[in-house]
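Presenting chain A:
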Amino acid sequence: MKRILLLPLFILMCKLVVAQTYIIGVQAPITGSFASEGQGINNAIQLLVAQTNAAGGINGDTFKVVTCDDQGNPQNAVICAKTLVDAGAKVVIGSYSSTATEASQAIYAKAGVIQTSDATANNLIVHAYPTYFRNSFNDNIEGNFTADYFVNIKKYKRIVILGDFSAFSTGLSASVINNIKALKGNIVYTGKITSGDNDFRAILTKIKALNPDVIYYSGYFIEGALLRSQEVSLGIKADFVGGNSNDNPQFLKIAGSKAKGSYLIGLPLPQQLDSQQAQQFVADYAKKYNSPIPSIWTITNADGLLTVFAAMKAIKTNDPILVAKYIHGSIRNMPCLTGYMTINNQGEREGNIYQVSQIQSNLKYKVVYH
Partner candidate 1 sequence: MQVNKSIFIISLIICSIGFPFLANNIWLSIITTFLIYSALSLSQDLILGKAGIYAMGHAMFFGIGAYTFAILINTYNVNLFIAFMASGIISYCIGLIIIYPIKHLRGDYFLVVSLGLNIIFINIINNDPFGLTGGPNGIFAINFPSVGGLDLTGAKAIYFIALIFLSVMILLFYRLNYSKFGRAIYYLNHDHIAAKSVGIKPSLNKLLSFSLGTMLAGFTGAIYTLQYGAVSPEAFGIEQSILLFAVVIVGGQGSLIGVVAGSFVMFVLPEIFRSYAEYRLLVFGAAMVILMVIRPNGLFPSKFGFFQKRHLQQK
Partner candidate 2 sequence: MTKLLIQNLSKQFAALVALDNISLELETNKIYGLIGPNGSGKTTLFNCISGVYKPSSGNITFAHHSIINMAPEKIAQLGIRRTFQTIRLSSELTVAENIYAGYHHYSKHNFIQALFNLKGYRQDEIHCWREVHRAAKLLDIEPHLRLKVKTLAYGIQRKVEIARAIISQPQLLVLDEPAAGMNESEKIELTHIIKQIQLQNITILIIEHDMHMISTLCDTVFVLNHGKLIASGSPTEILNNKQVISAYMGDEHA
């Protein structure tokens, strides 16, 4: 009988947790394979909120962060979304991956909670939820930029496209391939590797026989760096170009001296952001957490929250529906950590801050095209 009594007790306990302050939710992969990114996002949001509270809050509200670990998978994303809605979150930052974001979108939209994420999959905007906006740029913008660079600038004749099996990489590959085809570029090989594997010499040896000008990789930095270093040690002469998720200091460490000469297409690295505000944020983060910001995605998410704060200040209310309405269309060229924020009516971030950087012999990035 005791067991039966426990259940309502649990329910009561959960009801009590509802807090009094304005709650900002973070839905991010705190554990699992994207753990470093998720923890970075959480840290950055905690830092921003602490700073905002220290400055007296906004419109009389102080903020509190509630974090939920979605492990990057959609099932947990749904639970997280419900948890955060029930915890009274009015704004949610997240999630990191497109899959988890897509799974949670409908729940936040239904509950009238503002959601912003760095996920780049094109289809996140399909439903045009009035509360969702993107704080990074979608795949198509990057695909277009990459294809233009390959076909028109570098004039590559034999292009190899590689990706992994993640939703992100698949989407980006598809977008790059479509854009290259539209520009009549010549793709000689498309293939996939499994993330988590370390040995890609088999596929590289095959590629070697095709004698390509360039190998483009749309997946993440670990495999990217391994591909690059194994490419060099197999004596393949083709250029290596990595998509935006290769933007990570780890790329240089893993590939070591073999990294030099390779290109990266993506947003600027946290350290490359030139605004005073951005440098200050990078320094504050390093000071508080004693480790560098894991990637640019941490900062675009911080931008997402800053956009919400800016909107609150602009319309002098913290009501999520009104704030969301303002963000869709009224945020134009707002200075932020990653440059300027423009959100269109669909919630898509407009503009383009993509750049191509080449790794120099001193293992520093040099922007060669933007």
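These made the cut because all candidates are chains of the complex that A comes from, given by their letters.
Basically, a residue touches a chain if its C-beta (ideal position, glycine included) is under 8 Å from a C-beta of that chain, and two chains touch if they have at least 3 such contacts; residues count from 1.
Note that this is a predicted model, so its numbers are computed, not measured.
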Which one of these touches chain A in the complex: 1 or 2? 1
Residue numbers of chain A touching candidate 1 in their complex, please. 1, 4, 7-8, 10-11, 14-15, 30-31, 67-69, 72-75, 78-79, 82-83, 85-86, 98-99, 102-103, 106, 121, 123, 127, 165-167, 170-171
